[in-house]
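Below are the structure tokens for one structure; questions will follow.
We show some of the complex, not the whole, and keep each chain where it was.
First chain written, first letter: the chains are A and B, and each begins at residue 1.
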């Protein structure tokens, strides 16, 4: 059905919630399994997915997402986000999707590259040491466009 | 102005709020009206847009969206999301954008194809019977990339 194979995907992860980070990781993993080159570029709150101290503490958003089918009042209760997060993690484990740190390692070992957005790094006063070891480099938008050339850009 | 026509769009719908689902449907509909091939791939909470029992119960998010210009406290009140949803639906009807189920049918009849994300289907313990009849199949990311080859990927 395809006119031509996809050769490369460059996935931007811009959100820091668990359900905001996983789609990008799953698409990068799927790309590598198909032999497609994959770059992951983390920006704004999405940056937390590759910050050592935060990558395994991402949570599901229980307010502001009507698809949670949870009254806003209830979603606000302390602990509700932790509960939804724990439930989602269990369901993901069942379908063999690992926690963020392990998933990053697995996707990295499969050949994907991880990049941090320079503007966000500066804005949040971070340094290279804050990032997990799979992080290739801190780059600006111009460099991202160079890396993305010849492929698909997917902003998540 | 265009160097070459767009031949195909593959639109990923990942959010389950009304304002999260409509942009993807509108872009798919617009594509078909231009003779552009269109695939819609529903993942994470976006899957609700093609689940029979849920597709017409999607709501506008009244909290977590500062553009609603509604104090968070007010947005939390039971009924506020229903009110905003009803208002948006009325405005959409005025500009001839139908409810989700009718819109899906209309876009399907115009030749677009609807796909459900296998990982999400498994995670939420769904089966093919849960989906509206326009749903072509449940597919994984690899198959999505094959379908998307030769076109634009748009993640919404």
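As a working rule, a contact is a pair of C-beta atoms (placed from the backbone, for glycine too) under 8 Å apart; a residue touches a chain by one contact, two chains touch by 3 or more.
From a predicted model like this one, the values you see are computed outputs, not experimental measurements.
Here 2 copies are displayed; the structure file describes the full homo-oligomeric complex as 3 copies.
Keep this in mind: only the chains that are shown with their structure count from here on.
If you average the Cα atoms of chain A and of chain B, the two centres end up 21 Å apart. On the chain A side of its complex with chain B, the touching residues are 1-6, 9, 19, 22-23, 26-27, 29-31, 33-34, 36, 61, 63-68, 71-73, 76, 88, 91-92, 94-95, 97, 152, 154-156.
Every residue of chain B that touches chain A in the complex is listed here, in rising order: 7-8, 12, 14-18, 43-45, 48, 58-65, 75-78, 80-81, 119, 122-124, 140-142, 144-150, 152-153, 155.
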